[in-house]
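For this depiction, one protein chain was excluded, whereas all remaining protein chains were kept in their positions.
Our next item is subunit A:
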Amino acid sequence: MVKRKMEHSILCKNLSYNRILDNYGWLFISFALMLLVIFLFYPIVYSFYLSFTSSKGIVQKFIGFENYIKLFNDQMFLLALKNTFTILIIQVPIMLFLALILADILNDKNIKFRGFFRTGIFLPTVTSLVATAVLFKMMFSLDGLVNTILLKLHLLKEPIPWLLDPFWAKITLIIGMTWRWTGYNMVFYLSGLQNIPYDLYESAAIDGANKIQQFFYITIPMLKPIIIFTTIMSTIGTLQLFDEPINLSSGGVTASSVGPGNSLLTLSVYIYNLVFKYMPNFGYAAAVSYVIVFITAILTFIQFKVVGEKE
């Protein structure tokens, strides 16, 4: 009887002790949790609610799914979607492939001034974006540096309307983005390359594989996890593309289109315009941002599936 009682009390003690520990645990994380709820969960939930409303500033009304239906008829939104995907499909593969090749070349121990080239290629990533955009605008103006050089070299007869034509404006944007972000991705690949044992290349060389074969049959398969990672990061980054188009198209005399013929209008820029440039419609802007979330989730899922992590 006594023994049982003791056992019981020990059990109780343990239980309550655990409970106290539990409570302390909650206490310790409560502050971080509170911040998380206030600044992350609440905005997510509230913006989801917002996406079912329509607003003119603070004049707000609940309209159910109308925002999402309206999206399909909104040519401006569809154009932004199209622009974003055009840039995504063209720019990301070019940039990643370029980064991969550069990383492979700069990983070669026989190349002189490796550190210099690595730094040089990485440097655009850390420069100020506004400064780059201003320089790009100057270089790519009708009588700017790029056209002048191309004309002087007799590669062109007429100057290219880089920032004046919808097609060329997109090309300029892609050039700018590639210039800026290739070095960033290259660093990931470089660090990945350090983990590939040199024996593999050696034995491949003995078996008679040339450099190009080594690149495609050893380097790329071995870097697969990092390639997936950079692809996903670049995809998400491009879907949220905002700074580059805003800065490249900014400073219009009194303009409100984003680039010639809205050719640089991306989804994020459209969200910004919906709230800050046009009649502030927070509800509709929230709906558009949920479209981005949705697309990002789908694309990431597809990328995981396609590349196929077996385990």
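For the reader, a short list of remarks on this structure follows.
Everything below uses one rule, namely that a residue touches a chain if its C-beta (ideal position, glycine included) is under 8 Å from a C-beta of that chain, and two chains touch if they have at least 3 such contacts; residues count from 1.
Please note the rule applied: contacts and distances are computed from a predicted model.
The subunit not displayed here is recorded in UniProt as "Lactose-binding protein", chosen from "PTS EIIA type-2 domain-containing protein", "Lactose-binding protein", "DsbE family thiol:disulfide interchange protein" or "Cytochrome bd-I ubiquinol oxidase subunit 1 apoprotein". Residue in contact with the omitted chain (choice from A:90, A:129 or A:164): A:164. From the set A:56, A:82 or A:224, the residue in touch with the chain omitted from the display is A:56, counting the whole complex.
Think of the hidden chain as still there; on subunit A it touches residues 54, 56-59, 63, 70, 73-77, 79, 137, 141-142, 161, 163-166, 249-263, 265, 273, 275-282.
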